[in-house]
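What follows is an incomplete set of chains from the complex, kept in their original frame.
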Amino acid sequence: MILARVVGTVVASHKEPKMEGMRLLLLEKLDPITMNGKNDFVVSVDCVGAGTGEVVFYATGSSARCTKQTEGLPSDASVIAIVDAIEKDGAFTYRKSQ
Amino acid sequence: MILARVVGTVVASHKEPKMEGMRLLLLEKLDPITMNGKNDFVVSVDCVGAGTGEVVFYATGSSARCTKQTEGLPSDASVIAIVDAIEKDGAFTYRKSQ
Amino acid sequence: MILARVVGTVVASHKEPKMEGMRLLLLEKLDPITMNGKNDFVVSVDCVGAGTGEVVFYATGSSARCTKQTEGLPSDASVIAIVDAIEKDGAFTYRKSQ
């Protein structure tokens, strides 16, 4: 799975019927050490109620369809977790503020 | 899913029989912040009636086959939405003109 | 799907039994605007009788197995169309010579 930050949303009124009602997040991939954005973006279906600014990870390919919300949908990127903390070599590179 | 602009079409009279009747779009991937093209192109099956110049997103891999039009087809890239707006950090980076 | 030019063939007498009889093409990915090769190569199963020099597009991943010839085969790249023309913003960047 790929770590990313929710930076916005994508609105698309005219879309594949199966995608109706899905919340579409604009994600920016990030470097989990510096926590800087990589200027590389992807549109992802939200499966966990993630909000702007939150650090998440998303599943790609057919695995993006292995959730209750996305089964059978043409999603190739689904946010499946909101990240609380990233730990590297015993130290936190990221901790979600409460 | 990946954001792209429809920049043209691809004509192929000799093709896999299952692809008969499919409209083939030439897409250029774009940077959703600057909205500039990335000079990176892909051929995609049109599932939503997208026209040249429109901003869309497409699904890749097996997810590209999870639409009514593309079920069982050898498509690995299908346009599944026409984008109305892209919002980043509360501001629009793109809004479709009416 | 990815646009490429057929630049040669690959011969492999010792291979997965299911691949017996498959014609294996060496493809070079191309820029559909300049039509120059990108010096990036892939081996692909030929599903349409493409010849050297022809512009084609191929399907990747599981979609590469969604043709009559490649069903169940371990092919992750199958040529599914010979391109007649590529049109960008109303002008042809490529037209196949007759």
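So that you can tell them apart, the chains are marked A, B and C in the order they are listed, and the count of residues begins at 1 in each.
In the analysis below, a residue touches a chain if its C-beta (ideal position, glycine included) is under 8 Å from a C-beta of that chain, and two chains touch if they have at least 3 such contacts.
Please read these numbers as outputs of a predicted model, since none were measured by experiment.
Undergrad: List the number of copies present in the full complex, noting that all chains share one sequence and 3 are shown.
TA: When the whole complex is considered, it contains 5 copies.
Convention: only the chains that are shown with their structure count from here on.
Undergrad: Considering only which chains touch which, label the overall pattern as line, ring, star, complete or other.
TA: Topology of the interface graph: linear, an open chain of contacts.
Undergrad: At what distance in angstrom does the C-alpha mean of subunit B lie from that of subunit A?
TA: 20
Undergrad: Averaging only over C-alpha atoms, locate the centres of subunit A and subunit C and give their separation in whole Å.
TA: The separation of the two C-alpha centroids amounts to 33 Å.
Undergrad: Please set out, as single numbers or ranges, the residues of subunit B touching at least two other chains.
TA: As it turns out, subunit B has residues touching two or more other chains at 61-62, 64-65.
Undergrad: Under the touch definition given earlier, write down the residues of subunit B that touch subunit C in their complex.
TA: 7-19, 24, 26, 39, 41-44, 52, 61-62, 64-65, 72-77
Undergrad: Would you tell me which residues of subunit C are touching subunit B in their complex?
TA: Subunit C reaches subunit B through residues 1-3, 31-33, 47-49, 57, 59-68, 78, 80-90, 93.
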